[in-house]
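Here it is, the structure, as structure tokens.
For this depiction, one protein chain was excluded, whereas all remaining protein chains were kept in their positions.
For reference, chains read A, B and C in written order, and residue numbers begin at 1 within each chain.
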Amino acid sequence: MLKNMLPFVGIDGKRFHYTWVSASEGQKWQQVVTGFTKQVHDLGPLHEKKEIAD
Amino acid sequence: MTENCTCNGDNNPYLPEIATVTRIIEETPNIKSFQVVFNDPERMKNFTFEPGQVGQLSLFGVGEATFVINSPPTRMEYLQFSVMKAGEVTSALHTIYEGDQIGVRAPLGNYFPYEDMKGKNILFVGGGIGMAPLRTLILYMLDNRADYKDITIIYGARTPPDLCYKDDLKEWEERSDVNLILTVDNEFPGWDKRVGFVPTVLKEVAPKWFETIAITCGPPIMIKFVLEGLAGLNFPDENIITTLEARMKCGIGICGRCNMGHKYICKDGPVFTLAQLNELPEI
Amino acid sequence: MSTEKLKETIQKVFPDVETVICWQEGFDKLHTTPLFMTASAQEAKVVWNPLCVQNLTSYLPSMKKKVAVVVKGCDSRTIVQFMEEGLIDRNNVVIIGIPCRGVVSVKKVLRAVDFQPIEDVKCVDDTVIVKTASGEKTLKVSDVWPDKCATCQYPTPVIYDYLIGDAIESDKPAESVYEDVREFETKTLEERKAYFEREFGKCIRCYACRNACPMCVCQDSCIAETRDPHWITQKLSAQEKMMFHMIHSIHLAGRCVECGECERVCPMDIPVAKIKKKINAEMKYLYDYTTGANPDDKPPMYTFNVDEAKIKEHKL
Partner (left out) sequence: MAKTGFLPKEKIKDFLDALSKDAQVHVPVKEGDIVAFKPYSADAEICLTRPANTSPKAVIYPQCDKLLSFEYTKDPEDNKKTSITLSDKRDYPNAVIFGCRPCDAKGFTIFDKVFVTADYVDPYYREHREKTTIISLACETPFAGCFCVAVDGGPADKVGSDVLMTDVEKGYYLESLTEKGDKVLSLPMIQEGASYQAAAQKIQTEAAAKVKNPLPKGATEKVNPTLFDTDEFWQQVAAKCISCGACTYLCPTCYCFNITDEAARDKGERIRTWDACMFQHFTLETSGHNPRPVKSRRLRQRVGHKFAYYPEKYDGVIACCGCGRCIRHCPVSVDISEIVGYLKDPGQDPKTWIERNTKAAKDGSL
């Protein structure tokens, strides 16, 4: 439901990732996290930088 | 204004004064007293306040909360605030160390009418953390002991470890000119003094109402029965004084939370006589 | 005509309940306002016409005694949803249902008369005659009704103890309900993002949409205001406002009965219901579930079973 709703309000679907990693799959866990972080970095900030003074 | 505050010059009632916590006393498992000193020695020197006035302590990033200044104006080496762990700000306050810095906005609100208490007997009835506002006035009176006739203090808490200001209590017990009556709600190993709720102890002690001012602070349920008890001992309403509590934010009588009718607890209070309270509409 | 029938029914119901929640004329001819009728003497004030826009069922969860409530079709779905979620005790509520051919949107009527002060409004079967300083104007209800009426599937209440007049069928195609959602999805990502940021940027956070929503029963401990650390700050940036509306929408997943109150009450006229309609469209697609349709349904978010009966899950 969330996967379809986020694009509706203008948030790119690639910013949301939902997967199943069991406790034993340490390697996959590391892969998923680094992969997703890189993916989000490429997309850049969603809003202008949320500094405090805004 | 202290050097680490770039201010617009005009005095700003919302701007706290930075102070350093010099000492933290563990009064009870959930109550700590904080002794603070303003960073600006100038400000500390000419800071004046009256017993019963309150201050707002700021933990920047968490928020602000109101506490009575419970060290007397006659002992100005530090300002002391007792804080019971309850909500966001108080819990955060309980995690800071000596030497940390907090913001203080003081003095705020009105104070005990100690002028027209002179020459009268004084009856203090306190419960748990309610002892904080009373302690200010007691110490002030002890520093001007001659002005007042006999002083009776009835102070109770759930269990002996819950009694605040243990060293003060010891001192007051030894003094001949103070009649201290301590009580705890029910039996406790090693406790040899009275047992019973404060309102019941008040009835047993049955102080005379003549020429006596009664000051009571404590949990609402206790105050309810204490007021009934005092009425039973036919204390006139104008001789019964209490301090009120409410949710407070601005502390200067604008933000609309703590008003009872057109009176604001943070500015026109927190000290009220029962006579005044009877005139005001419910909050 | 039907107002008289409604008054008769209220008389019949009265001895059995303390209060009857219905409508009365509001502060001007265009507005009605809820009436908590406690004595049959107030019966004269009762009205029923296309101006009766409020969803009166939103008061039910906080009512402690037995009450009667007058409901239109869309309002009655709220009662069914309450029953599904156990928010009301069914035998503590007497439901007086009224078949409804559509109500008016006050905003659209005002727009039609260019926002001039209203002098008089008369409702004549399915038209509304609005009198302002520059004369009278006859508006067809179907030209000024809120969007929910344009695709209304439930003109007759889905549940009632008494029905005023006879039931009427919906003449609107079922798939038209989520047409505006599909049409909005044809826009590009940036367009949609700009749209929501502009519209929700006007929000003044008065929480009228949350407090008017019948399904929002946890207003006093709403996550938007009572969590430590704060979920959303008090600052007024578009992100904080958007975050609140997302919290509100997601908490209505599989619960929103599309009564349109959130959009009707917004003082800044923000299309607040758009996100909720999208979620409802998803609920329909994923779980084939329509909110407030049948009391024995279980809302999808209420139940968790490993393999959902109605989801076409790809077998791993």
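Assume contacts are C-beta pairs under 8 Å (C-beta built on N, C-alpha and C of every residue); 3 or more make two chains touch, one makes a residue touch a chain.
The structure displayed is predicted, hence computed values, not measured ones.
> Which candidate, B:Pro29, B:Pro161 or B:Gly261, sits in contact with the chain we can't see?
Considering the complete complex, B:Gly261 is the one touching the chain left out.
> Looking at B:Gly99, B:Pro161 or B:Gly232, which residue reaches the missing chain?
Counting the whole complex, the residue in contact with the absent chain is B:Gly99.
> Which residue numbers on subunit B touch the omitted chain?
Interface residues of subunit B facing the absent chain: 4-8, 10, 12-16, 18, 58, 60-64, 86-88, 90, 97, 99-101, 103, 220, 245-247, 249-250, 252-259, 261-262, 267, 281-283.
> Tell me, which residues in subunit C touch the chain that this view leaves out?
Listed in rising order, the touching residues are 18-19, 26-28, 30-36, 38-39, 54, 58-59, 62-65, 67, 107, 110-111, 114-118, 133, 202, 204-208, 210-212, 219-220, 225-226, 230, 233-236, 261, 264-265, 267-269.
What we mean here is this: only the chains that are shown with their structure count from here on.
> How many angstrom lie between the centres of subunit A and subunit C, each centre taken as the mean Cα position?
Going by mean C-alpha positions, subunit A sits 35 Å from subunit C.
> Centroid of subunit A to centroid of subunit B, CA atoms only: how many Å?
Roughly 51 Å separates the two chain centres.
> Quick check on subunit C: which residues sit in contact with 2+ other chains?
There are none in subunit C.
> For subunit A, give me the residues that contact two or more of the other chains.
Nothing qualifies.
> Which bits of subunit A are touching subunit C when the two form their complex?
Spelled out, the residues of subunit A in touch with subunit C are 1-2, 4-5, 7-12, 47, 50, 54.
> Under the touch definition given earlier, write down the residues of subunit C that touch subunit A in their complex.
Those in contact with subunit A are residues 181, 184-185, 189-197, 237-239, 242, 246, 249-250, 253, 275, 278-279, 282-283, 286.
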